[in-house]
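Accompanying notes for the structure given below.
Heads up, this is only part of the complex; the chains shown haven't been moved.
By letter and in written order, the chains are A, B and C; residue numbering begins at 1 in each of them.
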Amino acid sequence: MTLQLNWSQAKALFQRLGSVIGLLLLFIVLSVLSPDFLTTGNLLTVLRQVSINALIAFGMTFVILSGGIDLSVGAILAFTGAITAGLMAAGHGMVLSVGAGLGLGLVLGMVNGALVSWGKVAPFIATLGTVTLLRGLTLSYTQGSPIPVTNPGFAMLGGGYIANLIPLPVIWMAVAFILCGFLLRGTVFGRHVVAIGGNEEAARLSGVRISPMKLGIYGLSGLLSAFAGVVLTSRLYSAQATAGAGYELDAIAAVVLGGTSLAGGRGWLFGTLIGALLIGFLNNGLNLLGVSSFYQQVVKGIVILIAVLLDRRQ
Amino acid sequence: MAAQLVNMHDIHKAFGPVKVLEGVDFELVAGEVHALMGENGAGKSTLMKTLTGIYAPDSGTIQVDGKPVSITTPADAEKYGIAIIHQELNLIPALSIADNLFLGREIQRFGLLDRKAMTKKAMEWLAQVGMERLDPDTRVERLSVGTQQMVEIARALGQNARVLIMDEPTAALTEHETTTLFKLIRALREKGTGIVYVSHRMEEIFALCDRISILRDGKFVGTRPVPGLAFDEVVKMMVGRTLEARFPTRTSTPGKVRLQVEHISGGMVKDVSFDLRSGEVLGVAGLLGAGRTELARLLFGLDKPSEGRVLLDGEVVTATNPNQAIHAGFGFLTEDRKAQGLVLDLSLRENISLPRVPAHIGLVDRGGEKTQTKGLIEALKIRTRDMELNVSALSGGNQQKVVLAKWLALKPRVLILDEPTRGVDVGGKAEIYHIINQLAEQGVAILMISSELPEVLAMSDRILVMHEGHATALLEAHGATQETVMTAATGGH
Amino acid sequence: SQQGPGESAPAAASTAGGAAASGTPVIGLALSTQNNPFFVELKDGAQKAAKDAGVQLVVVDAQDDPARQISSVEDLIQKRVSVILLNPTDSSALAGAVQSAQRANIPVITLDRGVDGAEVASHIASDNIAGGKMAADFLAKELNGKGNIIELQGVAGTSAARERGKGFDDQIATTGMKVVAQQPANFDRAQGLSVSENLLQGNNDVQAIFAQNDEMALGAVQALAGKNKKILVVGFDGTPDGKTAVQSGAMAATVAQQPEEIGKLGVETAKKLIDKQPVDKSIAVPLKLLTKQ
């Protein structure tokens, strides 16, 4: 209730704000260097590009906060995208197809949760196993070829605009951010996520039911990955068997750049949004500046390393 | 006058803006047992860590044998003949006893590990602390906490140090091991070893030590010879005021039977039966590994009983996880507050409401939560600036009170307390005893496991004594003595 | 509608035909990947042509990820380039990006792989179906129309892999030869090696390997090293390494494409668009079967 900050709170705040400051710096630098950067059009374009990673990273934030990791987000995205597109190609309606895709994502995430909780498999390995499995299933289902989508309504999900200005994926991102933020800060579920990540044994002894929680946490991650898969499939007019490769690393990078501790128990969703924007604006800026794509990766690697070095916790 | 071994002068140490040591002096001479005392968070462990190369002091001088030295790594400390048993257990679970004993100073031949030599030496060292029954090849994770502590002691003794620091070595030990340890300490003193002994157990200090140095809030208060020193004076130096009584008088009168445990077995626990009445404090005593914690785990749904049943207010309860136990009306304060009791990175508020977050249909009721937290902080006199502070920033005693507050928020019918005052300073202990009394008055049935006999004797209505998983005695506390309890605890009748 | 300011704003700012705001016109080249010498040659050809034509070339790379490619095309739109040369990662996924560019009045030319579901100003590529057929005909001649063949496929879902496979398989079906095993090795040399090793273990009686590009063919050559059986390896692309291997006899043949030419034609066609000259809807770049002289 008091506005007074003690030193450790101030330090924590600064650490948290590190990513915000980084984003602002990047913003200023890019505005100066490229005349094309600071335009409504470009900023909205970047927001739309960021939305896929942000959706996944929101779910990943819950997983990492709970002390876990989910390597299967990209594979879930690809599989659910393929199923959604496949259902539509088979003549089913958009609502049913999307609903089935999202439900499948939730279930697949819960399978991860079950492996981690009841199966007692380390999250890294459990989700690594499901990656291999799901990639195989996706390839078998698609036989390696993209599944084209023609439904015009569906194409709006990823390609449409609100008020002729704001891309729909940006709206999805905003809605997901608000809902997830509320889930994390305003509900018992969110409270328990953080407690599990901080000290699972203490949470269990306090009556927190760990296994159902983990089903929920990984299920949420699966659901959001599936949603990202739907948006991506819509944007690409087709489901790609190899979609989402490496997306888990982008999502993890966003979460960690945002200041959430990989050890669990410490973090915030806003940071993840900032982390995703950092990555997105960096990519966009390097392209606008015409930096050779070979060197783009070098720059990104250096930026990530500097960011985590500055943001590390003692 | 014996030779001066260590002389620390005007030591300062801060972590960030937090000043932990502010101009501390400390002197140790050969052949003395020197107690280092102070409230939780006074800076005792930190001072000893600056002497053993874990922390570098910000300023101040350290002399060993009258010569100024700089100790910046644990290896430096060893070089000067200084060994330490840390407050927290520091063993590698997956390594064997021998591996642990020689960690950081392995015996090598031609650059390779000499296992044979190490196993042989390990057996000698274990024998020294009365643990010859242990196989040096056993992995440490298979040992109980108390046995692990004895391994730690063997490791420190094995260094043949001239200065031996023990930071709360008996916190995980019961009377039996403690007696062995005291014999060892006295023998070392005879040989001229200087020993620093950190403990919150007053009886031990007076029984064992020659001098006492006292810290308060990181400042040096003074050094006194033990002979002729009064208990109240020590407390006054530590706390800055006198304590009315170490153990507040019990006032509650037990009511009707609340908990019935009937022939329960499981794991280490064998056929244990007892009744617990509302408003009653039932003390549980026993040696290390007697099965007291396991009994509590059975009741709380953490382990599965193989036989027997439990009735609460006349109804059978079958809890298979803590969640069910809590709903049935149990609370359980575990013996290891850091590993099992607290989420250190969360605030007091969040820790206290963890077992049941005030909420409507899953949505947190912030206002209600704050009111509840505020009430408990006041009721338990938890010393904190702010309920939003991380519990990691609190002193040990206050952390323990947070764990208690967590269970009080639930208003349990039966509260199990496993070593409720472990590592808590005298002031904190008195306050916790006070809370226990209040709870009993409100009709809560309390099962209090403790390895501190004075505490069990003073705080209980009755005492359940366990030995190797069996309940060997159920004594009225009034009239019980240390001797009667110990006899039952060692299997005699 | 799908009309959005993300695309329309820059269009308003640019002059008709999409000329850049100031000075030299800028052409964007969106590559699927640069992890294959084929595309590096294509880029080199484009860069040389850009220099000659006095235009600036901005290259972006999608690392074979269609989503990343959409993003980089969007970035090119935001940069207000005059023409976009698009080498799609996948034929079906880039239609949206092409439409975005067109709404911003930026014409798109596809290189090497086509885009389904969107009109482009021009498509410049080899005829991959014909190329697959050429490889099959070569093997039919060398093996007298009899024998078993292993086929190493490119990244599943790329048009190059599909079309080469179709051209090859259809033609083989008309002969007495048989494709006994086919598996993707993703246009990658290391995967070409391990997939060949595995397939050879499972198929003893094999006379030829057809790889849908030279990188995989070179991997197959390594898998055959030390074996004294004579197995013909035919690749695709005619990269420098591939040509060397054909000259040394390690590979029997390669269906050579002209990536530099594709890149060069791309820039030249773009220049024509900027100068408001008419261009051909479809430009086929000739293929050539290379064998040891």
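Please note the rule applied: a contact is a pair of C-beta atoms (placed from the backbone, for glycine too) under 8 Å apart; a residue touches a chain by one contact, two chains touch by 3 or more.
These numbers come from a predicted model, not from an experiment.
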Counts per chain label over the entire file, given a single displayed copy of each: A x2, B x1, C x1
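The rule is simple: only the chains that are shown with their structure count from here on.
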Closest chain to the centre of mass proxy, which here is the mean CA position: A
Comparison of A-B and A-C by number of C-beta pairs in contact, larger one: A-C
Approximate Å spacing (C-alpha centroids) for the pair chain B, chain C: 70
Approximate Å spacing (C-alpha centroids) for the pair chain A, chain B: 44
Interchain centroid distance [CA atoms averaged], chain A/chain C, Å: 32
Contacts with 2+ other chains: residues of chain C: none
Multi-partner residues of chain A (each touching 2 or more other chains): none
Contact set on chain C toward chain A in their complex: 1-10, 31, 34, 58-61, 64-67, 70-72, 74-80, 90-96, 116-117, 155-157, 162, 184
In the complex, chain B residues that touch chain A: 16-18, 300, 302, 321-323, 325-327, 332, 334, 339-346, 350, 353-357, 359, 362-364, 370, 385-386, 388-390, 393, 406
Residue numbers on chain A that touch chain C, as the complex places them: 36, 39-42, 44-45, 48-49, 52, 139, 142-146, 148, 155-156, 159-161, 164-165, 167, 232, 235-238, 240-243, 245-246, 283-284, 287-288, 290, 292-294, 296
